[in-house]
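Left out: one protein chain. Kept in place: all the others.
After this line comes subunit A, so read on.
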Amino acid sequence: MAVLTQPAQKSPAPQLPRNRRVRGPRRTPALVLAFVLVPLLVEALWVFWPALQGFYLAFTSWDGVSAPTFIGLDNFREMAHDDVFRTAALDTVLWLVLFGGLSAVLGLATALLLQQERRGVGFYRAALFLPVVFSLVATALVWQAIYQPDGVLNRLLEAVGLGSLRHAWLADQDTALYAVIVPALWRQIGYVMVLYLAGLKGIDPALYEAAKVDGAGPWQRFRHVTLPQLRSVNAVVVSVIIIDSLRSFDVVWSLTRGGPYHSSELLSTYMYSTAFQSLRLGYGSALAVVIFVLAFGVIASYLVRAFREAD
């Protein structure tokens, strides 16, 4: 069609692009506008508006039934004296360090180990990635069985003569949080590994050749070639880890519900239980705002720094 109509036009061909260029910036086609505005409207209605309402609720006292009453900063003032909030915040930091740190280190280690194309390496990659495919709630159910008082872990300990270490892992305040981190790690390592594998694939082999020629050992090659080359992947991994740490909820909720007596409480589980169990939706929203500020603040500052370095 276009080919057929074009010769029929009177105006010379070179003028056409110039005309378009002049008209282009002045008027955006309605279709393009629709493609931008309709999703924006949907997003605004389903995401931004509820989020803004969440911010508003953080300044109210609301039981979910009566109308919310505005109480200013009282929720945040209460937070300052709330022992459970302090425990949850500390646990979240611990979670970020242990879960985040270990999954990054172990994810990178497995990626380095499995990057060479050898026979059977695909099997190991798949095996490590498999937990990512499972739903976390299903994962938690399996681990709950492992941690039971007469579960696999305790029987294993008894079998190797360490019966004295037998433990109610999820019911003891000293072990509950760590017992919950393990299944979360088990899943996250595979995910981080895949991210790093993709990053490692993108490194030019010539760089290693050159380093080798210059006499760099394996550690020096890792330190001065691999790590700097992975910088852009690191930005992704760090963002993913921080977001995943702060939103970690399903594993903890299905295994311990933040218990026993708040000892494995994270900010996310505390937010959920205050909002939907204690029906204090105002205070719950205030906790959600804190989580948002933490996540957004940490990630934004990291990304700004990372991109500035990249420029």
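Definition applied: a residue touches a chain if its C-beta (ideal position, glycine included) is under 8 Å from a C-beta of that chain, and two chains touch if they have at least 3 such contacts; residues count from 1.
Assume contacts and distances are computed from a predicted model.
Engineer: Can you tell which of "Monovalent cation/H+ antiporter subunit B", "Cytochrome c oxidase subunit I", "NADH-quinone oxidoreductase subunit K" or "ABC transporter substrate-binding protein" UniProt lists for the chain that's not drawn?
Structural biologist: Looking only at the record, the undisplayed chain corresponds to "ABC transporter substrate-binding protein".
Engineer: Pick out which of A:A168, A:V182 or A:A295 touches the chain that's been left out of the picture.
Structural biologist: That would be A:A168, which touches the missing chain.
Engineer: I need the residue numbers on subunit A that touch the omitted chain, in ascending order.
Structural biologist: Touch set of subunit A with respect to the missing chain: 1-2, 5, 30-31, 34, 38, 61, 63-66, 83, 144, 148-149, 168, 170-171, 173, 257, 259-262, 273, 276-280.
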